[in-house]
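In what follows, a structure is listed as structure tokens, so that the remarks can point back to it.
Heads up, one of the protein chains got dropped from this complex, but the rest are sitting where they should.
Letters A and B mark the chains as written, and numbering starts fresh at 1 in each.
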Amino acid sequence: MSKKFTAIRLLCAFAIAIAISVIIILLVSEEPGTAIFNLFLGPLQSKRHFFEVFSSSVPLIFTGLALGLVFKSGNFSMISDACLYTGGVVTAALAIEVALPYGVHPIVIMIAAAVTGGIIGSIPALLKVYFHTNELVTSLMLNYVFYYLGIYTITKFLADREAGAFASRKYAETASLPVLLDRTNFHLGYLIAIGVVIVLYLLVFKTRFGYEIRVAGSNPQFAKYSGINTAKVIILTQVVAGAVAGLGGSVEQMGMYQRFNWQDSPSYAWDGVIIAILSGNNPKMVPFAAFFLAYIRVGADLMSRRSDVQNELVSIIQAVLILFVTAERFMSGWKQRREAKKALGGEV
Amino acid sequence: MEQENILEARNITKVYPGGVVANHNVNLEVRKGEIHALVGENGAGKSTLMKMLFGMLAPTEGQIFVDGKEVHFSSSSDAIAAGLGMVHQHFMQVPSMTVAENLILGAETGNTFKVDRKEAVRITNELSDKYNLKVEANEKVEDISLAMRQKLEILKALYRGAHILILDEPTAVLTPQETEELFEQLKLLRENGHTIIFISHKLNEVKALCSRMTILRDGKTMGTYDIADLDEQEISRLMVGRNVSLDIEKDEADYGKNIFSVKDLVYVDYFGKTRLDHVSFSIRQGQILGVAGIDGNGQSELVEAIVGTLRQQHGTITLKGQDISHAPVRARQEAGISHVSEDRLKYGSAPKLSLEDNTISKVYYTSQLKSHGLIDKKKVSAFTNRILKEFLVKYKSSKQAVSELSGGNVQKLIVGREFDYDADLLIMNQPTRGIDVGAIEFIRKKIVDMRSKKKAILLISADLSEILSLSDAIVVMHEGKIVGYIDDVKKTTENELGLYMLGVKEDSRERIGGAYCE
Partner (left out) sequence: MDVLQDILRTLSLPDFYFAMFRSATPVLLTTLGAMVASRSGTNNIALEGTMLISAFVGVAVSAFTQSALIGFLGAVFSGFVVSSILAYFVLKLNSNSVISGIALNTFASGATIFVLYLLTGEKGASTSLPSLTLPSITIPLVKDIPVIGTILSGHHILTYAGLILVVVIWYMFKYTRLGMHIRAVGESPDAAESVGISVKKVKYIALSISGILTGMAGAFLSMGYVSLFSSGMTAGRGYIALATQAIAAGNAVVGMLASLLFGFCQSMANYLQSSSIPLQFIQLMPYLIIVIAYTIYCFAMEQRKKKKQFREADKKK
């Protein structure tokens, strides 16, 4: 009953989100047919667009995994944003300044980005454990600190003075992830992301540490009585989550960019929140949730290019989905009536 | 002469969602101007009854009368309006506000834009003087003593015009001197024409204060008596006596070595209350040591001190000759402790996680569940299913959540998990509380099995028949101290234990010292 109810509720949330977007399109657009068609079916029109969905889902997979892990441990840190951004900056630095052979270069970069992400990720957790701060507040502030540090690093050491806009010099060719399919931007990063999904799945469900995360996040009291060191779990979880986000930053940079030009911090960590929620904090489901969001995004991009409706519509869909998926009492009346009916039916 | 009943509950029945019957045809008659005691053990249904009288819960059946008129309260506000006031066990106060502010909260002096604090202080002092309930009107509640907070709680009720006061175990947080003072004040209130319902399970207090008492047991009224008509033995029998006794077959005791002892365990909590007062005892292999006592007399702290979740205690804890007084929880488990905690959903399991996750909590990090360095699903399933089957847990799949099981089945899972772990000391804290008879019988049998396997067992239970039928020896705790030691269980009775538990009887130091041996 409960599983079925969750599924129905999820469907209703999706239906509401779709209905709202259709209504908005009908209200504002002079060519609603084109807009709706492209939004929902655009990505299926060509091989290039379809695989663009996969490549756009790469950073979402990383942040979805990171946020899901943090949520699973019962914490609420947004530091993954800084981890991902700084991971990207580290990538830029190493891709420009260091010469290494093919194959080795990306690996070195990814390790460096992950380590950086892990270190940054640990800060709000350490502050929480030792200074009793709220990890959400500190992580939100620190995101800005690391963002500006990143901008500083790029402009001071790596900037391309010739380029008209904010951009670093070009990355060494050895430091890019190969495209796997012709005439698409489907790159190796997707497979790396899937690899990380598998690793995190194993971590969460097959290791001692993962067990401790799940128990400490689900019932800290029980964890204490089971001899689990909950402070250690909080810190290590955020280190791992930070490393995943940092790695995500480097994979995205190496897979999709030739130079660093994130003048604004990309909001992947915030998107990670919805991915984590839709996947129920289960790493296994993250690629699917990320695929869904990326699909809508690619669709929205096509819609904005081919019709008069802008792709920011996606944020609205995203917000409506989060609101209804997480509303505990959404449709609870319906559930109660069903249960009451069942109970009464049982008595007859 | 028939006196007028100011408050009357007639045939009250309360069934909670889920089918728990907390009150069954309960009757209560309180006369105007008396201090009426409502006594009964924990879980006897006192709090449920009071919540219904105060409008916080709606009775499933039955009627409530105030001043002879039937009333239907839909919230506490209605009860307040009808002249009732309640002093909750957990004070309903805002810590950062002053005493005077708390007094007027919800019924403020002054107007919308300016609460009249001066007036509030004046009223506080006036009421305080009138009823001799001394409070510091301008102190913040977080800075005052528990005794003063309680006085404030009484004043709050009086300010709102209460003439019937319900006090829910008011002395639980007080020292003996403060208790005495409270009694004087309550008597003064009675002289002023107030009626008081005094909920307690402390006999001496009831005798010192009240004129009549209503006894509740297992959600039913055992009758209302004039206190003068009953002696302590009689009250104890009515309160704790049980008719149902599940007989357990048990071999003659065959003790092995003395493997576990605690010596001079002392614990003072943050509020300065002594929770454990020089507790010493030993347990031998193959022995069940029962700890009797009314809830909240130090049993929980004793267990926490032994399993390692309480770290600020003094004294020595020894297991198999190893001093584990300062070892962390995990180390103590590995040294040989298993523990069934008193609250299975709060401390004993993670209800949202699967049966598997909850069953492996003691061994998840060991190699027995792993292959190639990873936790092996099949091994986990096999391990879980083996334990669940062995302990007759009724379940659909080992992957379902613990919250989907009934209380008895959750408890069997926990007992299975703890008994499967090869421990030398088993701590059973309220092992059969709130579960069905079948599960009770099963778990008790398992405990006896473990005794035959030469485990040392510490059994804490508020259920005297359980203590009596299982234990080889018994210590009784009262206010953090061991007040009684019974080395031959056959020679004692529930009534005798009841007297210890209620603080009426206390053994000599020498005799209690017998519970501990080197």
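The rule is short, and it goes like this: a contact is a pair of C-beta atoms (placed from the backbone, for glycine too) under 8 Å apart; a residue touches a chain by one contact, two chains touch by 3 or more.
Everything numeric in this text was worked out from a predicted model, so none of it was measured.
In the whole complex the chain that is left out makes contact with A, B. When the omitted chain is restored, the residue from B:58, B:92 or B:437 that touches it is B:92.
In the complete complex, the residue from B:13, B:76 or B:318 that touches the missing chain is B:76.
The omitted chain makes contact with just one of the residues B:174, B:268, B:345 or B:392: B:268. In the complete complex, the residue from A:141, A:181, A:198 or A:231 that touches the missing chain is A:141.
Residues 75-77, 80, 86, 88, 90-97, 101-102, 105-108, 110-115, 117, 156, 160, 268-273 are the ones on subunit B that touch the missing chain.
If you put the missing chain back, the residues of subunit A touching it would be 28, 76, 127, 131-134, 136-138, 140-145, 147-149, 151-152, 155-156, 264, 267, 270, 273-274, 277, 310, 312-316, 318-320, 322-323, 326-330.
Convention: only the chains that are shown with their structure count from here on.
Looking at the complex, you find that subunit A touches subunit B at residues 202, 205-208, 211, 214-215, 218-219, 221-228.
The part of subunit B that touches subunit A in the complex is made up of residues 307-309, 328-331, 333, 339, 341, 346-353, 357, 360-362, 364-365, 374-375, 377.
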